[in-house]
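Report on the following structure.
Shown here is a partial selection of chains from the complex, left in place.
As written, the chain order gives the labels A, B, C and D, with residue 1 at the start of each chain.
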Amino acid sequence: MEVKSLTEQKSLLATLSPGKRTRLRRLLFEFGPGNGTLMLLPIDQGIEHGPRDFFPNPASKDPEYQFRLAAEGGYSALACQIGMASRYYPDYAGQVPLILKVNGKTDIPSSADSFSPCNASVEDAVRLGADAVGYTLYVGSPRQDVDLAQIRQVRADCERYGMPLIVWSYPRGSAIDKKGGKDSFYAIDYAARMAMEMGADVVKLNYPKLGDSDKDAPAPYNELQVDQSEAVRQIVESAGRSLVVLSGGSKVDDETVLGHTRSIMRAGGSGVIFGRNVWQREWSEALEIIEQIKETLLTNVSRIP
Amino acid sequence: MEVKSLTEQKSLLATLSPGKRTRLRRLLFEFGPGNGTLMLLPIDQGIEHGPRDFFPNPASKDPEYQFRLAAEGGYSALACQIGMASRYYPDYAGQVPLILKVNGKTDIPSSADSFSPCNASVEDAVRLGADAVGYTLYVGSPRQDVDLAQIRQVRADCERYGMPLIVWSYPRGSAIDKKGGKDSFYAIDYAARMAMEMGADVVKLNYPKLGDSDKDAPAPYNELQVDQSEAVRQIVESAGRSLVVLSGGSKVDDETVLGHTRSIMRAGGSGVIFGRNVWQREWSEALEIIEQIKETLLTNVSRIP
Amino acid sequence: MEVKSLTEQKSLLATLSPGKRTRLRRLLFEFGPGNGTLMLLPIDQGIEHGPRDFFPNPASKDPEYQFRLAAEGGYSALACQIGMASRYYPDYAGQVPLILKVNGKTDIPSSADSFSPCNASVEDAVRLGADAVGYTLYVGSPRQDVDLAQIRQVRADCERYGMPLIVWSYPRGSAIDKKGGKDSFYAIDYAARMAMEMGADVVKLNYPKLGDSDKDAPAPYNELQVDQSEAVRQIVESAGRSLVVLSGGSKVDDETVLGHTRSIMRAGGSGVIFGRNVWQREWSEALEIIEQIKETLLTNVSRIP
Amino acid sequence: MEVKSLTEQKSLLATLSPGKRTRLRRLLFEFGPGNGTLMLLPIDQGIEHGPRDFFPNPASKDPEYQFRLAAEGGYSALACQIGMASRYYPDYAGQVPLILKVNGKTDIPSSADSFSPCNASVEDAVRLGADAVGYTLYVGSPRQDVDLAQIRQVRADCERYGMPLIVWSYPRGSAIDKKGGKDSFYAIDYAARMAMEMGADVVKLNYPKLGDSDKDAPAPYNELQVDQSEAVRQIVESAGRSLVVLSGGSKVDDETVLGHTRSIMRAGGSGVIFGRNVWQREWSEALEIIEQIKETLLTNVSRIP
């Protein structure tokens, strides 16, 4: 079975309220590459994994490291939880935009019934001067009923305050594990659509991993013949007018980092959100890869937001 | 055992508050066939099934496709979730009425304990200029306690804002599976009555599938000798004054589409809500079947709403 | 072990607030038999059992049937759920009082953990001009914690609005099944007391079925030697000042209907609430049994409400 | 291991707000024995056990019996649930103070996960003219999370309205069963402290039963050598400034009733709350034992409240 392409997506910004438009334009055009793309620095691994990710570069354990990197590296925005935002962001206010991640959890218990509870509010984001809110949605989790009810409130508050909503859209839980797994094309494609349907302004997606497990996915995914770049193009389309940023995951070599960046941009994506791949590097090396990512975003843009 | 017919149902509109009447009249008389019937286009498959339903007609993946089809095909209304309504409806405001579907979920986890959480509010519908609200009720699910408490709030808000309530009334869950299944006459008949009892203005029902599993249903269903058209007539009666629209399901041939349409209209129904059977077709073919459905609705009406 | 009788109960009306007294007097003295008794017509079987109860008399499927019967038969009140009350009661407003049943559920899932969620509010009852509210309490269900919290709110709202509270007090769930079952003297007696303790103005009870299963009930019930009439007298006493009405159940012969009516009245009860035993009959037969029930209530009253 | 005594507890009344002090003084000094002790009559057995406790004295089934007994016997207060308080207390208002028990449940389901939901509010108590609120806390139940959240609200409302809080502090549930049982010294001692920690003004405790099961309790309880009177003294100490009243349980002989009363008073307790031991007796016998209990309270007081 062959898949075909859509016509070009219309502008997202054109559909946004003044508050959302003001704030999202700040990320797209006033900070970061500045050409309508997003280069985001996440530092929520401390809550999601504990301090273990900081060992490869002990300096990264001090939140100052990421805040300074985001400001000096010229990021579109930095994303973190309420504790760090309250204690470390004040020193960088105005130097780099803030995305307040409003939910999160430890990875100590099993992820079979994943759900990420809110530990902060959209009002907290407003109070702290943040320019967007981040929310992790566990698509297809057996506890989706609680998750969808929770994102409803966050979305409504975002509309009320004119705050852009960025959804970390992650397939997760025991049910998706039986249908090809959380990294399959089917799973990521569903996650892209789901975030759009829930009202995301920007969707953060993982890079799909094609492979044997796809045969456990529902038709027609179980028999699709697509390569990586086509799969990436498809998931960007599934997000519709919502902007797509690709997330990284554990540290890989430079060429993979830049290759993935090119891949998402050519597919119509709007940027990347790499954490460990950046701040697990020593300061000068980190600035170096940041420069290369930025260059890739500047030269591979294919969509007007 | 033989079953007999009721006297004709009285008017629904006569019982409605000014707000509900104004909005529902818009769907019944100002848009669509315009003769008091409903031709509705649903595009909630993206959340309920993921993007898999868009592969047969890749153009359908872009929500523009359905919105344009609804406007140009002359639909009574289009039904979708909050994300699509927020991003795509503004371009079609005034051209086709909107039904905001306020609950939904992925079909990744098992449906044994089905429950569909609200991801939007009746207030969202008011704000977006919608003319009705859609709600999926999983009749007989082991989690009906949560579902019924949730629809109570939606119904009350609909009354408060004069917003018509359309109930997707679906038997679902492990318990109905043991009593003849979700498509049995017993199940659909119960679903029709249940929606009416919960205050639905319009009920969306599936076409009952008569067969062997009916023998597992409670008496007298387990020994009824009814044919399809009689069964359809019965379920329409069970909905009382609530208007009934028949839903489609996966794509079937033209004759089945039109046959089902005739069947529901002759039974006293008020229209159809076919999604995949319409938008999984290429543009001109889609317009063609739309025309035929409309013609069928115009020529087979048997009830004054 | 022998059981003895109480002194006569004091008046219930004397203890009620003006709003409750006004409304309950309407049921007791202005409609129905009019001598301080209650002849109630329930039509909540559509939600509790689905349409299956309407097959013996197809005309009964149209809610008009019961409303017309209640008005023309001279009932004290008709009890139904929100959907029917909204669509059918307006035509009969002022002709027969309305009891809005505020909770209900399908009987598709198992009743092991019975709980009946509210699908309407006391405010709905006020808005619709109802004269009482009905609530089903599943006495002894493993989910009694949710049930008791829910009835608390209904009771408080009833007090706030001066609305009489009628409790369908039904032993139910896996725990009572192990202690003699839901129809045992122990179970019904407990249900009577429980409703009174929760603030019921009127209690609807099932007729106790004495038999072998009583030996599984706690002492002294497991060794009591009481006959039916004594058991009925006891459960009426257990309800204290709350008025007791006996419910019917599935259709039985005329003599049983009238015998049960005499039985509850002689025991100090205040009336009956028979549904299927009345509206499963063809129109003229229904009016006939109604007349006989009314006569029985008029001639067997033993308590001043 | 030997245990030693504390210095005398300071006054509770001295720490109370004006509202609590006014109401609690009424129970301690204006009604009942009047010497700063509490003689309380509970009639919540109808909800907790059903009518079975009334068979030994059928007259006790009519709530009038207990209200009249409380008024004529000169009790400090009568404790009951909302239904009885609403219907029967009005006739006795001003003759005997009322304690409104705000939570309760049937004992039909298993007590492994005990939780007693609120069926009335502190506002109900204020409205009814009650002088205190009663709350059952199931110490150590697997559902303590819900229980502690619920008592928090009751306590806060009691503070808001100046209403004394009397805690029925009962060890209960599958966990305590494995650690010596609900009647062990360990369990009762923990319950005493817990009630104090949760803000009880008065604690109702059961009489500890020393025995073999104590060896399953945590150290040092599993090896303590204490007699009954020492154990009672200890639990009174564990309640700190909170006043302690001893509860009765099923009916025992006169000497045990009076012995327990003496025991709690000599240990620094403030009174007793005996139900079945009083109202399961015929009227004159009941008045007789009441007189003896009152005499014991008057002659054995050892603590200034």
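Please note the rule applied: a contact is a pair of C-beta atoms (placed from the backbone, for glycine too) under 8 Å apart; a residue touches a chain by one contact, two chains touch by 3 or more.
The structure presented is a predicted model; accordingly, all values stated were derived computationally and were not measured.
Every protein chain here shares one sequence; 4 sit in place, and the complete assembly counts 5 copies in total.
What we mean here is this: only the chains that are shown with their structure count from here on.
Considering the contact criterion stated above, the chains in touch with chain A and with chain C alike are B. Interface residue usage between chain B and chain C, two copies of one sequence, is largely distinct: under half of the residue numbers at the contact are used by both copies. In this entry, chain A maps onto chain B through a rotation of 70 degrees when their C-alpha atoms are superposed, rounded to the nearest 5. Centroids of chain B and chain D (each the mean of its C-alpha atoms) stand 57 Å apart.
Here the spacing of chain B and chain C, counted between their Cα centres, is 35 Å. With touch defined as above, chain D holds no residue shared between interfaces to two or more other chains. If you sketch which chains touch which, the chains link end to end in a single open path, with no loop closing it.
Residue ranges on chain C touching chain D, taken from their complex, read 1, 3-7, 9-10, 12, 15, 139-142, 144-146, 148-149, 151-152, 155-156, 171, 173, 175-176, 179, 186, 189-190, 192-200, 218-221, 234, 237-238, 240-242. Contact residues of chain B toward chain A in the complex are 46-47, 50-52, 55, 58-59, 61-64, 81-84, 86-88, 90, 104-106, 108-110, 115-121, 124, 146.
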